[in-house]
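In what follows, a structure is listed as structure tokens, so that the remarks can point back to it.
A single protein chain has been omitted from the complex, and every remaining protein chain is retained in its original position.
So that you can tell them apart, the chains are marked A and B in the order they are listed, and the count of residues begins at 1 in each.
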Amino acid sequence: MHHLAHKAAQNLEAVRQQKPLIHNITNYVVMNYTANALLAMGASPVMAHAPNEVKEMVAFAKSLVLNIGTLTDDWVESMIKAGCKASGQNTPIILDPVGSGATALRTLSAQQIIAKTSPAVIRGNASEILSLRDANSKTKGVDSTHSVDDAAEAAQTLATELNTTLAITGPTDLITNGKQIVRVDNGHPLMGYVTGTGCTATVVVGAFLAVDPDPLSATATALAYFGLAGEKAGQTAEAPGSFMIALLDALYTISPEDLQNGCRIREN
Amino acid sequence: MHHLAHKAAQNLEAVRQQKPLIHNITNYVVMNYTANALLAMGASPVMAHAPNEVKEMVAFAKSLVLNIGTLTDDWVESMIKAGCKASGQNTPIILDPVGSGATALRTLSAQQIIAKTSPAVIRGNASEILSLRDANSKTKGVDSTHSVDDAAEAAQTLATELNTTLAITGPTDLITNGKQIVRVDNGHPLMGYVTGTGCTATVVVGAFLAVDPDPLSATATALAYFGLAGEKAGQTAEAPGSFMIALLDALYTISPEDLQNGCRIREN
Partner (left out) sequence: MHHLAHKAAQNLEAVRQQKPLIHNITNYVVMNYTANALLAMGASPVMAHAPNEVKEMVAFAKSLVLNIGTLTDDWVESMIKAGCKASGQNTPIILDPVGSGATALRTLSAQQIIAKTSPAVIRGNASEILSLRDANSKTKGVDSTHSVDDAAEAAQTLATELNTTLAITGPTDLITNGKQIVRVDNGHPLMGYVTGTGCTATVVVGAFLAVDPDPLSATATALAYFGLAGEKAGQTAEAPGSFMIALLDALYTISPEDLQNGCRIREN
């Protein structure tokens, strides 16, 4: 994967040079951490969800992150309003359908956002992504009960149906646009002990989408970068508190060269 | 207290094995930290407050945490809706009446939640707990102006009246179900310099309630565990920032044996 390793370095370099504004409409739990992750990697976050503001704000943004982690109906309306504006101006959208499959509100809201805003990328765990297809899929809260491998074939079909790029993250991440499948092996077990690491993976993809017009390569390289940051954090931190701080540090200190050498991306 | 020391170790072991889903409807300030605390100790947090979702979400949960720290009327309605569903299915509830006694909205909301949802445990500082009985009690903001000792007798009476277990936390924690009183001496002064340590004590109790059917022992052992984590954090950290991170680390690294040896629980 010389091509994608090189692309990863380019994307990270581009984010740091361009400092793209990333508009987030996201959940209360992770707002602080994802804003810090975006700053640490070199991007410029803004959080804004007011229905009478989101269209004006997203007009400045280079990508839009939608995350339903603590959704209510009014927030979903703002997400759709911002998403329609973003789509209309060709600003890429990434959706994180947190807990889709766990409750009807989450599944239906995710499906509605997808139908109305056409996200370039949707990132979730296997259960969340599969729930977008199969209403009978059940997750345990917001955690996954499906393996990435179970989901590969279904994801490829679903990506084609939805005309999007799907990212199913786990010990190995699977990314597919329906035609191609890419896998990323970077990551660290302590990422599962910090809240919002999935949501943070999503915003990192959001930042790479702002500088890379191909959703497949933007997503794969962003997840490799984020996973590598986890690996680097795990070299010094042995417990979740230290790890979450070291992860932010690693997003800042990893150089494009480190990323090119350290990313583990496999095609098919 | 050989019995409760042993029980403490059992409860921590059980949380790590069962990874119970803990449903939180809580305040904006602490959501991230309490979610991280639950993950670090081995439980599985979910935050969800939408009125058209909470009943479906709490159906999966092993316990429900209600916290009025940044309450508004609509959030209190969601708490009551979730709480009624939880009570109906015998899922234990723990209430954190943050700032009760400071404003009428907080006192009345706490009293209403208690009346309608029958929490298994209520945890607060002395002023908050006493405000549930005496409308003339006054707290300074959300901080306590009563000592734990003042509150012991009143708490025992109130626990009986409300048919619940009360936990008044402070340098020494006092836990009573009306019949028995247990005290916990674990803790560290820097806990008072980190926002939401009270709220975090509450979610730790929530996780132990998910594996221990006796609210008194669940609460006492959880508070000993949380206080011990504070002591361990205080061995390396000398200021609040480092301390809050070391506290999360300690929740992860303390073993059941560490807890059995380190907990300081006194009956009466």
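Quick notes on this one:
By definition in this document, a residue touches a chain if its C-beta (ideal position, glycine included) is under 8 Å from a C-beta of that chain, and two chains touch if they have at least 3 such contacts.
Computed from a predicted model, the values in this text were never measured in an experiment.
For the options A:121, A:168, A:245 or A:265, the residue in contact with the chain missing from this view is A:245.
Set against the missing chain, the residues A:7, A:49, A:106 or A:188 yield one that touches it, A:49. By the touch criterion stated above, the residues of subunit A touching the omitted chain are 21, 28, 31-32, 35-36, 39-40, 44-53, 56-57, 60-61, 244-250, 252-253. In the full complex, subunit B touches the hidden chain at residues 27-30, 32-33, 69-73, 99, 102-106, 140-143, 192-196, 238-242, 244-245.
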